[in-house]
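These notes are about the structure you will find just below.
Missing here is one protein chain; the remaining ones are kept as they sit in the complex.
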Amino acid sequence: MNTQTDVADKLSEKVTTFLAEHDPVTTDRVEFLRARFDAGLAWVHFPIGRGGLGLAPDLQQQVDARFAEAGAPDNHPRINVIGLGMAAPTLMAYGTEDQLDTFLRPLWTGEQVWCQLFSEPGAGSDLAAVATRAVRDGEQWVVDGQKVWTSSAQNAQLAILLARTDPDVPKHAGLTYFICDMTDPGIEVRPLRQITGESEFNEVFLTGVRIPDSQRLGAVGEGWKVANATLNNERVAIGGGPVPRESGMVGVVAKSWRANPARRRPDLHGRLMELWVESEAARLTGQRLRQKLAVGQPGPEGAAMKLSFARLAQRLSGLELELLGEEGLRYDDWTLRRPLEVDFLGRGPGYRYLRAKGNSIEGGTSEILLNIVAERVLGLPPEHRVDRDVPFRELAK
Amino acid sequence: MNTQTDVADKLSEKVTTFLAEHDPVTTDRVEFLRARFDAGLAWVHFPIGRGGLGLAPDLQQQVDARFAEAGAPDNHPRINVIGLGMAAPTLMAYGTEDQLDTFLRPLWTGEQVWCQLFSEPGAGSDLAAVATRAVRDGEQWVVDGQKVWTSSAQNAQLAILLARTDPDVPKHAGLTYFICDMTDPGIEVRPLRQITGESEFNEVFLTGVRIPDSQRLGAVGEGWKVANATLNNERVAIGGGPVPRESGMVGVVAKSWRANPARRRPDLHGRLMELWVESEAARLTGQRLRQKLAVGQPGPEGAAMKLSFARLAQRLSGLELELLGEEGLRYDDWTLRRPLEVDFLGRGPGYRYLRAKGNSIEGGTSEILLNIVAERVLGLPPEHRVDRDVPFRELAK
Amino acid sequence: MTELNLLYTDVEDDLRRTVRDLLEDRLGPSAVTAMYDGDRTIVEPLWRALAQNLGLAGLLIPEAEGGFGASAREAATVCEELGRAAAPVPFLTSAVVATIAVTGSGHQVVAELAAGVTTAALAVPFATAPYGPVPRLAATEGTVTGSVSSVAGALEADVLLIPVDEADGLAIYAVPVSEAIVAAVPSLDMSRQLADIVLDAAPGSRVRGDAAASVRAALLAGAAMLASEQVGVASWCLAGTVDYLRERRQFGRPVGSFQALKHRLADLYVSVESGTATARYAAAALAADDSDAEVATAIAASYCSNLAVTAAEEALQLHGGIGMTWEHPVHLYLKRAKAAQLALGHPGEHRGRLADLVDLPYEATDAGKSR
Partner (left out) sequence: MTELNLLYTDVEDDLRRTVRDLLEDRLGPSAVTAMYDGDRTIVEPLWRALAQNLGLAGLLIPEAEGGFGASAREAATVCEELGRAAAPVPFLTSAVVATIAVTGSGHQVVAELAAGVTTAALAVPFATAPYGPVPRLAATEGTVTGSVSSVAGALEADVLLIPVDEADGLAIYAVPVSEAIVAAVPSLDMSRQLADIVLDAAPGSRVRGDAAASVRAALLAGAAMLASEQVGVASWCLAGTVDYLRERRQFGRPVGSFQALKHRLADLYVSVESGTATARYAAAALAADDSDAEVATAIAASYCSNLAVTAAEEALQLHGGIGMTWEHPVHLYLKRAKAAQLALGHPGEHRGRLADLVDLPYEATDAGKSR
C-alpha cells in the first residue's frame, strides 16, 4: 500500500469534483477563487477551514497544475507576493481565530493585496532597530514613523507592520507586530526611485495611524519573534522545479556572445567561460539543494544560493556591457515607471547591470548572509554585540 | 649658496681622506671597519661618536658607493639584517651610554650578529601576547619561555628580546625589552623546517637564561613601546633606489612566457597581462612612495606596498606553475637546508610558489596590514577590544 | 634616464584647488541627476566658467597658438577633479581629444578652441580604441556625407571634427553642428551623453590631411586623461564610502568598525593608490614626450578602467539600500565608471596592445601581432 499515492489520488479526485461543480470558464472569477479556498484547494498544507486540507506542501504543485490545465483563473500570485508568501504563514502561526476568519480568504483570493512595513531608513541590515513608534490609546494603537523599500504599497489594502511599543527595553524586546490598514488617512505612500530610473518600491510615512488592538499579531513585545517567522519564510523560498542550463543572466550573455562574433576577444572569452562554469556550478548546487530538501535534509544553505545568484548576476551583467561595447554605452529608457514586477530580460543590458546591484542588498545583504553562513552553517563564533542589553532609547543613533 | 651640496662635498672629502689613510686592500678587514665606524662613516645620520656625523640619512648612499668603488670590505649587511635594521635604531633611541659604548660598534662591523626574540607560538599576530617570563633576581633577570620564527639564531651572538615581567597588569603594560646573550647555556636553537623543505628560521627555547639588568633597554614595563620602535623600523624599510620594469617575480614569469611559445594559451595570457599590469602599478606606486618620502610626505603607506607585493608574488608564482604545466609538477629539491637568505630566483618554480606563501604572513600578516590601512590610513574605527584592560594572567588562552 | 615625477607639482595642486572650488560652488549632484530626466541646463554655464573663466579650454594648446601651453600633467589633474565631481562638461572630448586632433594644423578652429569660444568633438564612436583604424566618412567637393553613432561631446559641441577618407589617407573636416543632424541618445552615463550624427552633404572645412597620427595621438591622450578621470571617480567612491561608514551605525556600533568592510576598503585604498601611480605616470610620460608614453597609457587605461568600476560597485554595495536610490549620488559614479570602462578602448584592448609593445604575444608563433 502506497499511502502517498493514495493521498495524491484522492486529492486529484477532489479537484475533479470541484472543477465539475464550478465551471472555471463561466464562474465569476472572485466567486471561483472563494469557492476553491472554501474547498481547501487554496494551499493544501493549511488546515481544513483555512483554505487547506492539512496535507504535505509538495502536493500543492499538482493541484495548481490541474487548475491551470483547466483554464481556471489564478489568484495573481505575483501581485501579492508578500501576502501569500509572508503574511499568510505568519497569520497562520500567530493569528487569532478572528484574525484568520477576517484576513485569510481575501488574502488568498487577491481581493486584498498586502505589503510589508518592516524596513526603515535608519535600520538597514539591523532589522530590529525599528524606530517607528506605536503608542497605546485605549483599544487602539497610534503609530508614527517612516518605512522604506515597500513594494506594492500603492496597491496594497493591508500591511504587516513592525513597530516599537517600548523604547525602554533592549532593541529586540520592545517590538510589536500589527496588521495595518493601508487606507488609513495617516498613511502616505511616495514612490522611491531607484538607480535604474524605475520605482519598484515606496517610502511609507505613518502619521497618527490608528490600529485596533484586535489587529495585533502575537503578544506586545513579541514582535521580533513574529517578524522572524515572516523573514524565515522569505529565505526558505528556493523555488520549485528544475532549472535548465543557461537560464537567466548566463543565457542572456551566452546568446549575446553567439550573436556577436565581431565583438569576441580572448580576455572576454576567458571571463565568459569562467562565469559560464560558475553559473552551471550554482545551478547544480541548486539542484542538489532541491534534492536534499525533497528527502528532508534541509539547512540554511539557501543563504549560499542567494550569495551565488547575486554575485553571478552582477558579474555577468557587467560582462554583458563589456561584450557589447558601443551598444553598452546606450541605455534603453530613463523614464520613471512604477512596475509591479522586475523585468530583467525585457529591459536592456544597462538596466540589467544596474538592477542586479540590488540582488546583493534586498532581502538580506550579502554581508549579512555571509555572517549567517559563517555562524549558522560553519559554527564560527558571533561578533561581539554591544547592543544586546542596552535599552533602545540609549543606543547611539 | 647651496648648503646641501656643500655638506655632500665635505663628506666626500672626508671619505677621500679616510681612504687615503686606510688602504682598503691592505688593512685588516675588521680594523678597517672599526676605523670607518670611528670616523663617523658607518651610518652618517647617527650622532658623532656613534659611528655617524649627525647628517641626513640620504647621504649614506654616496658614502657606501665611494667605499664600494674603492674595493673596501663591507659589513656583510645581509647577514646582520636584524642588527643593522632593527637593533641599532632601537639602541640609539633607548640605549644607555654604556649600552651604546658596548654594542654599537661590534654590531655595525658585523663582529656581533643579532637576532630577534619577539614572536611566540601562542601569540601570532597578537604580538603583545608574549608569554615568555622574565623574573628579577637581584641584578639579573631569569628568563624562561619559547620563541619562534627567529632567523639567524644559529649565527647570532646577541638578541633583542621581549619578555613578560608582570603578568598582573594588562597585556601591553607588563612587557620589558632586553638584550640577550645567545651564547647563554640556557639557550637552545632548533631549526624550524618550512613547507619548502628548507629551514630559514628557528625555534629558540629559553630555560633559566640569565640577563644582567644592565642589558635592559628602556624601563621595566615599557617593553611594548620599545618593541614598537623596533617594529616601525621594520615597516619603514621600503628599500632604496629605482626598481626597473619586470623586476622580481613578474620578470621570471614574463621570461618563461617568452621562452615557452608552445605553452601559450589564451586564458593564461589574460592572467599574465593582468598581473603584468598590476606589477607595473605596484612598481610605480613604490616609485611614487619613494618620491613622497624624499620630499618628506611619509605615511603608513608602506603597509599597502607590502600587501601588493605579497599578493603579486603569490599570484605570479602560482601562474608560473600553471604556465609550465608538466615541468610545474616537478620540484627541484626537498632536502633540508639552512640558508641565511631566501633565494627566490635561484630556486625552482615550485619553491617560489611555496615560499611566496610566507610573504603574506611574515613581518605582519596581510590581515593585520589591512587593519592598519583601514584604521591608520582611512581612519575607520577600531575593532572592539576585549583584551585591553584585563590582566594578562586572566586572559583566556 | 631621469625618473619621471609622479607627485603633483605645486602648480598642479593650485590648479586642482581652483577647479575643485569652482565645481563645489557651481555643481551639486542633483544637477547631474536631473540630466537623467533630460534637464541639461547645468552644462553650458558650468562649461563656460571652466573653459573661459579658468581658461581650461586652451590648457593643452601651445602659447603660440593662443593657448596656455600646459602639459598632459595639468590636464590630468583637471580630469581627476572632473571625475571626482562626475562633472558633465566636455573637457575630455573638446579640450583634450578634439584639441589634440587639430593642434598644429594652423586652422582657425585652433584659436577658437584656445579662446574657449568654440567647443568641438571628434566624431568617432566613444568606444573607439587608439589602436585600430577609425571609422571614416566620405567628402565630396567640400561637403561631408555619412553617419557616426554614439559620439561623446557632440551635444556640447559647436563644431564637429569629422574623420574623412581621402585618396591619400585620413583627413579631418570641421563641420558646424548647425549643418548636421545630432540626435541625443539615452546613455548609460548621462553626465556624458552620447549622440548619433548624420551628415548629408554638410559643408565642411578641411582642417588637415595625413591625419591618422593626429587622430591616434588624440585618442591616446584621451585614454590617458580618462584614466585620471577614473582615478577621480574611484577616489570619490572610496572617500565617500569611508565617510558614510564612519557615521552610519548598525547593531550599536559604526558600520565602519566591522572588519570585513574595513578590509574591503583597505583593499580598495591599495588599488586607488596604484591607479593614481599609473595615471600619474601616463600623464608624466605624455608630458615629457617619453618613448614609454604608449605603454604608460595602456597600463593606466587598463588598470584605472577596472579600478573605477570596482570602486563604484563597492561604494554602492557598502552604502546598502541608500546606494540603490536615485537621490544618493553614488549611482552617478557607477554609471560614469561603467561607461568609461567601455570608452576609448576596453581594458582588454589596452592589454592586447600592451602585449605587443612589451613582447608578451599571445600567439605561439612570433609572427607579430597578438590577435
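Note that the chains take the letters A, B and C in the order they are written out, and that residue 1 is the start of every chain.
Simple rule for what comes next: a residue touches a chain if its C-beta (ideal position, glycine included) is under 8 Å from a C-beta of that chain, and two chains touch if they have at least 3 such contacts.
Source: prediction; values computed, not measured.
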| note | Not-displayed chain touches, in the whole complex, chains A, B, C
| said: Can you say which of A:Q61, A:S214 or A:Q287 touches the chain missing from this structure? | reply: A:Q287
| message | So one chain is hidden, and I want to know which residue out of B:P167, B:P266 or B:P381 touches that hidden chain in the complete assembly. | response | B:P266
| query | Which listed residue, A:A56, A:V135, A:A219 or A:V277, touches the chain dropped from view? | reply | A:V277
| Hidden partner chain, touching residue among B:P47, B:P212, B:P261 or B:G325 | B:G325
| For chain B, the residues touching the chain missing from this view | 119, 121, 123-126, 129, 148-149, 192-195, 197, 265-268, 314, 318, 321-322, 325-326, 328-334, 336, 350, 353-354, 357-358, 360-362, 365-367, 370, 383, 385-387, 390, 395-397
| task | Name, in rising order, the residues on chain C that touch the hidden chain in the full complex. | result | 258-263
| note | Residues on chain A facing the left-out chain by the touch rule are 242, 254, 257-258, 261-262, 264, 266, 269-270, 272-274, 276-278, 280-282, 284-285, 287-288, 291-292, 295, 297, 301, 304, 307-308, 367, 369-371, 373-375, 377-384
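Keep this in mind: only the chains that are shown with their structure count from here on.
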| If you average the Cα atoms of each chain, whose average lands nearest the overall Cα average? | C
| remark: For the pair chain B and chain C, the C-alpha centroid-to-centroid distance in angstrom is 43
| For chain A, residues contacting two or more additional chains | 266-267, 386
| note | Touching two or more other chains in chain C are residues 253, 348, 351-352, 362
